[in-house]
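Left out: one protein chain. Kept in place: all the others.
Up next, chain A:
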Amino acid sequence: MIHIFATQWPSLLYGLGQTLLCSIIALFFSLIIGSLFAIFEIMPNKAMRIIGNVYVEVFRNIPLLVITMFFFVVLPLYVVKVNGFTAGTIGLTIYTSAFIAETVRAGIQSVDEGQMEGAQSNGLSFWQSMRYIILPQAFKIVIPPLGNQFINLVKNSSVLAFVAGFDLMYEGNMVANDTLQTMSTFFAVGVLYLIITMPLSYYMRHLEKKLA
């Protein structure tokens, strides 16, 4: 394994960087999109609730690989030329956002209803109440399951390997093919994934303790 690191580090490091980049972008956008659809799901307006539900049910129940392939194949055909990295990151964002929506929705619903009534009767609009009162309390509650989603997201970014996204998994495959040292290559790849996921995991735990 040391030998693989010593000789193949430029490829593996590049892959690690791409995986990290994809994860950060997907994490950021899936959190925003997921929270938005979580709010849609609990809005008084029925049409919005249906939109939220359909989005979540569709993207939660289709395999990540299928969603990613869809963006890789269909987007260039009809809309705009995209590379594997972009298609993969979009697919990962949308797939993860459906799970985050469900997590955040559970958090919103566990905040006492009186908080929303108090805020609205105080003159705040629905969205202002969400932003200042409900969401801060909801996120605090769902930090542990949200942490799970973030870690899943990093690991799921290996889907980029299927659409030539030049991520860690893709580079690992290449290195394994070149060197024929399959076992130690993937051992090295595993260690590199841990470098991203372990700190994330500890950070979420730290956040949970700090805010509790």
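Simple rule for what comes next: contacts are C-beta pairs under 8 Å (C-beta built on N, C-alpha and C of every residue); 3 or more make two chains touch, one makes a residue touch a chain; residues count from 1.
Note that contacts and distances are computed from a predicted model.
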{"item": "Listed names \"Predicted permease\", \"Acetyl-CoA acetyltransferase\", \"ABC transporter\" or \"Glutamate transport ATP-binding protein\", with the criterion being the UniProt name of the chain not displayed", "value": "\"Glutamate transport ATP-binding protein\""}
{"item": "Contact residue for the chain not shown (choose from A:Ile39, A:Ala119 or A:Val175)", "value": "A:Ala119"}
{"item": "Residue of A:Gln109, A:Gln137, A:Thr179 or A:Ser201 touching the missing chain in the full complex", "value": "A:Gln137"}
{"item": "Touch residues of chain A, complete complex, unshown partner", "value": "112, 114-115, 117-125, 128, 132-133, 136-137, 140"}
